[in-house]
Every structure is written in structure tokens, then in C-alpha cells.
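Here is chain A:
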Amino acid sequence: MDLATFFIQCLNSLQYGLLLFLVASGLTLIFGIMGVINLAHGSFYMIGAYMAYALAPLVASTFGGGFFATLFVGMVLAVLLGYVLEWAFFSFLYEREHLQQVLMTYGLILVFEELRSLIVGDDVYGVQAPPWLAGTIPLGDVMTYPVYRIFISVACLLLAIGMWLVFTRTRLGMMIRAGATNREMVQALGVDIKFLYRVVFAAGVAIAVFAGMVAAPVSSVYPGMGNQVLIICFVVVVIGGIGSIRGALLAALLIGIVDTFGKVVFPQAAGVLVYVLMALILLWKPDGLFRAG
Partner candidate 1 sequence: MIARAPLLFVTAAFALLAAYPLVAGEFGVDLVAKIMIYAIFALSLELLAGSTGLVCFGHAALFGIGAYAAVLLSPQNEAAALHWLLPASVLAAAAYALFMGALSLRTKGVYFIMVTLAFAQMAYYVIHDTPLGGGTDGIYLNFKPVLTLGGTTLLNLDLPETFYGFTLATLVLVFCFLALLLRSRFGRALAGIKDNEQRMRATGFSTYPYKLAAFVISGGIAGLAGFLFAVKDGVVNPELLSWHLSGSVLIMIILGGLGHLRGALIGAFAFVLLQELFKSEAIFGNFAKHWHLGLGLTIIACVALLPRGLVGLPQLISQRLSGTRSLRDGDSPDEPA
Partner candidate 2 sequence: MSPPEVLLRGIELTRRWGGLVAVDRVSLELARGSVHAVIGTNGAGKSTLINLLSGEYPPSSGRVELLGQDVSNWSQPRRAQAGLGRSYQRNTIYANFSVFENCRLAAQARLQRPWAWWESAQRCPASREKAEAVLQRTGLYPMRDRQAGLLSHGQKRQLEIAMCLATDPQVLLLDEPLAGIGPEETDRMLELLAELRPGHAILLVEHDMDAVFRIADRITVMVNGTVIASDTPESIRSNADVQTAYLGEEQP
């Protein structure tokens, strides 16, 4: 492997890892703070991608906007979806056993898949990157790298930094962190915990949808994409440690590297490598790299 190819794979690893991190952080937050395992989280990613496809013409004709306008509209819809979903469904899961949560959210996956099938259909679609991001930049003499992929990494990084700032620098973030460690106390102190949970859940959904929308031009839009990303996100969360954002970031980047380089170096074993990594890490640290925090 020459230097240019190596560098390209590094960039790909980073992009994939950061995308995974965004989706996984929503999953780990929702579990860490509300104690709910949400198998349907991958569906939000899928919904995001299909929204990027389906909303683009609507936004173009109604507002005359392009990619970023579609992104904005998608995020607004995602927040609404998350808000309503938490109120109508997820708020009933908090007190239930994990097994019941697993099964109810599994049922939700099936419902989402079919609703998508009914609304948009089962075909595979492509989404165009906005023209001004669709070029390439040169790396060395021969190789080039797509600008859009760099945009994905930058966008994910900005969102991640934004999340970190909200957590550590705002009152809302403080309440969220407090609610994660002691729900009853936070309630007793007068914080509306229900509203807090709704906000956290809506944010988790929005982040996953964002990831799906942003990834759509690169990964294309197909029915199984939600489930695929879900399983990998579970591996991210398990490796990183449930409830730990730091862990999710480290694990996501690790998986990005293993998966990307794996596909190049061992194409036949590529699918398995991530799980081998997980098995090795769990042998060493059964609770993940960082315990909750």
C-alpha cells in the first residue's frame, strides 16, 4: 500500500468512524440516561437517508432550497418525530425490563420498515451531493479525494463538538448529566424530568437522522441500511462502554479503522473483523473501554 492510498484509507476511516460515532452517541445517550435499549435507533438513520432522497424535490419546489435547506427541514421533522415518539411510545418503556424494551423496539423496527415501504417504496436510491461540494481535491500526484467525504467528517466533528459544549457548558447539559446519575433526585429538585427525557430523545433521533441525511450521497439509500448500522452501533456501544460518549468516540474510530483497512487488506474477512475486535476487547475489559460517564 503506498502512502497516498494509506492516507485515503485513513480519511475514509475517519469519515466512517465519525458517522458511526454520531449514530452510536444517540444510542448510548438514550440508554445511559433513560435506561432504554432502543433497537429502532438504526431506523432513524434509515429515515434520515430516505428523507434526504424524498424531501429534496419537495424542498426545491416549495422553498427553492438545495441540500442544506433539505437538511434543515429534515432536522426539524426529526425533532418533531422524536418528540412525538417519546411521548407516545418510549415513555412507556422506562420502567420495563430490558428484554421487553428489546422486543418492543424490535417490533418498532418492523413497523418503520413497512411504513417506509408504503410511503417511499423499496427501491435503492441515490442522492446527489450539492454541486459545490461534489468536486475532488488532489492528494499527491495521481490520487484525488472527494470533497464531500471531507465535508461529512467536518460536519460530524462540528456536531460532536456542539454536543460536548451543550453537555459541559449549558444548564440543560448539566441537568441531563444529573438525570443520568440520579433520576429521582433531579425530579425532587423540581426539574421536569419528563420534558428532559423528551428533549434528550428528540436530540438522539435528530442526530441519527442527520447522520443518515449527510451520509446518503455516499452510501446511497437502501432498505437494509438501518439494520446494518444498528448492529455496528451496538458493537460501538459495547466496546466503548454503555453511557460513555468518550468510549463511543474511541470505539467508533477504532471500528472505522478496522473496517476500512480490513476491506482493503482482507476483503473476504472484512465483515467478521469488527466482531473479532469486539470479542478481543471484551475479553480484556468486559464492561467496555470506559464505564459509564
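General remarks:
The definition used in the following text is that a contact is a pair of C-beta atoms (placed from the backbone, for glycine too) under 8 Å apart; a residue touches a chain by one contact, two chains touch by 3 or more; residues count from 1.
Selection rule: all candidates are chains of the complex that A comes from, given by their letters.
Just so you know, these numbers come straight off a predicted model, no measurement behind them.
Here chain A appears alone, and the candidate among 1 or 2 that touches it in the complex is 1.
Listing the residues of chain A that touch candidate 1 in their complex gives 31, 37, 92, 98-100, 102-104, 106-111, 113-115, 117-118, 227, 231, 234-235, 237-238, 242, 268-272, 275-276, 278-279, 282-283, 286-288.
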